[in-house]
Structure formats: C-alpha cells, structure tokens
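Showing chain A:
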Amino acid sequence: MKEFLLHYHYWVVVFLMMTGLYAVVASGNLLKKVVGLNVFQASVFMLYISLGVVDGGAVPILRPEVTVYSNPLPHVLILTAIVVGVATTSLALALVVRIKEAYGTVEEDDIHRRDEAE
Partner candidate 1 sequence: MILGIVAGALLAGMGMALIRALRGPGAFERVLAASSFNIKTLLFITVIGFVAGSPVDYVDISIMYAVISFISMVAVLRCIEHGGFTGDRDKEP
Partner candidate 2 sequence: MSILEVVSGVLMLAGALFVLTGSVGLLRLPDALTQVHAVGITDTLGVGLIILGLAIRAGPTLLALKLLLILAILVLTTPTTSHAIARAVSRYRSRPWKDGQGRAP
C-alpha cells in the first residue's frame, strides 16, 4: 500500500495527460484541440522532470559546498522539447487561421460537412 502511495505523482500526470487527450479527441473546435495538445505536452514534461528528481538533491548548477544534485539530463531534453513544442504549436495555429479563412469556421463538423457537400 505504501508503495502504491509513493506513485501518486504518476497518477496525477496520467490524469492530466488524459485530460489533454480528451480535449484533442472529443472537442470539435480546432483551437481547443491545440490547447489540449499543449496540456498533454506539459504533463509529459512533468513526467520526465519528476524522473530526474533526487531526494535532497540541489539544482544542477555546480557549487563547491553541495554534493547531491538532481539529474540534469531530463532538464536538457525537456528544455529543447518546450521550445520545439511552441514552434509546432505556432504552425498548428497558423493552419487554424488558414482553415478559418478557407472554410469560414474552425469547427470540425462544419468543415467535414462542407467537404462532403463539394
């Protein structure tokens, strides 16, 4: 049981991931799908960073009086992933804007309806 409770942060991360996934799958609005993707993404980042935490560890900036540091490797991976994430998000948002201009709507159902009508 104790072992179980020590995993609670994974449950929270999985819950947040699934919240984002639900917004992506169930929402019909394209902008909301993008927000959902970002929520999903941020929770994945949290999963990685939580793997690098070391009990009693310090920020991985070397200092003579400190001996235990947290793991810097996940930090590097996630740091670049965040910036790449916003780059892809901006691309998705640009697509949303173009879809709005071409179809007059950003609701998925309406877009499908217009496609079928043509």
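Criterion applied: all candidates are chains of the complex that A comes from, given by their letters.
Here is the rule we use: contacts are C-beta pairs under 8 Å (C-beta built on N, C-alpha and C of every residue); 3 or more make two chains touch, one makes a residue touch a chain; residues count from 1.
Predicted model, so just to flag it, every value in this text is computed and none were measured.
Looking at chain A and the listed options 1 or 2, the chain it touches in this complex is number 1. In the complex of the two chains, the chain A residues touching candidate 1 come out as 58-59, 61, 63.
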